[in-house]
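Removed from the display is one protein chain of the complex; every other protein chain stays in position.
Moving on, here comes subunit A:
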Amino acid sequence: MLVVLLLSNLIFTPTFFKVEVRDGHLYGSLIDIVRFGAPLIMVALGMTLVIATGGIDLSVGSVVAICGALACWRISEQGDQNSVSGVLVAVALALGLALLLGAWNGFLVAVVGIQPIIATLILMVAGRGLAQLITDGQIITINSSPYKLIGGGYLFTVPFAILIALAVTALAVLLTRRTALGMLIESVGGNAEASRLAGIHSRRITLMAYIVAGLCAGVAGLMISSNVSSADGNNAGLWYELDAILAVVIGGTSLAGGRFSIAGTVVGALLIQTLTTTIYTTGIPPETTLLFKALVVTIVCLVQSPAFRAKVFQGRRRPAPPPAGPTSATAEKVEVPA
């Protein structure tokens, strides 16, 4: 899918693949995709772990807004906005809050035993209120060059946000694939009760997944607010949870839990960002992005659904190679309600 999109870009906009060094920075559409996709990658990574434990985190968008708001508010309060230590304190505060919010979600799910959708729905509703409370309903604008580095700056000619996303991805891959952690998470997602009986601290693992998701969302919040040097409690990270879930699902992680792929999630997040960027660069009205997303999410889910595969491939047509068949069939399916 990603390959198809990139190829179509190659045909329609020849300059798409051009990566050049200008003013000592890397420039080009591809770099932009990764750069603007970095927050989504972050959020989707955390979401992957949560979904792998069989849960879901709807509150990430709100956490993005809260953390951006808190960091910007703290920076705007201090006298010298460019002081590095002040920015570090603001960042630490925001990440600490993100950790707390993640822990709150994890507490509700793992300890109190509320369904994940509902438990995180609470923070999704209340969180946006909190973010607006911090920004006092205004858009806080700041002018701080150290803070600007996180989302809009460059290090070794590469956008800093990409480096953060790379580092976190690498860390996640190392932790989940080089240690037993990944297996423990999958085991909890497969059957929490059975893994508890097998001696795994399934509550602790679940709690940890939500905390990581909160932290990742917090970092994404910092990236977004730093890139635009402002915090908007109402609109920052709006519908991010949906994009993140979409990225995870496209990446091949089952929503039922018990199986996850970090590489898949990263590809999924990049795919969504490529889709958005492609729509912008080819001159299709950006308003239709949502339509494409709806189409993609339906198709991917249908292809993943065993019931669908059973019905389409054995019912209507002879067994065919997977991608070609369902795509046309689902396209019809989506058109019906429209």
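In this section, a residue touches a chain if its C-beta (ideal position, glycine included) is under 8 Å from a C-beta of that chain, and two chains touch if they have at least 3 such contacts; residues count from 1.
Definition applied: contacts and distances are computed from a predicted model.
Per UniProt, the protein behind the absent chain is "Sugar ABC transporter permease"; the candidates were "Electron transfer flavoprotein subunit alpha/FixB family protein", "Polar amino acid transport system substrate-binding protein", "Sugar ABC transporter permease" or "proton-translocating NAD(P)(+) transhydrogenase". Checked against the full complex, the candidates A:89, A:114 or A:163 give a single residue touching the omitted chain, namely A:114.
Across A:49, A:168 or A:249, the residue that sits in touch with the chain not pictured is A:249.
Looking at A:130, A:165 or A:267, the residue that reaches the missing chain in the full complex is A:130. Screening A:100, A:198 or A:291 against the full complex identifies A:291 as the residue touching the chain left out. Contacts to the hidden chain, counted on subunit A, fall at residues 56, 112-115, 117-119, 121-130, 132-133, 136-137, 193, 233, 242, 245, 249, 255, 285, 287-295, 297-298, 301-302, 305-308, 311, 333-334, 336-338.
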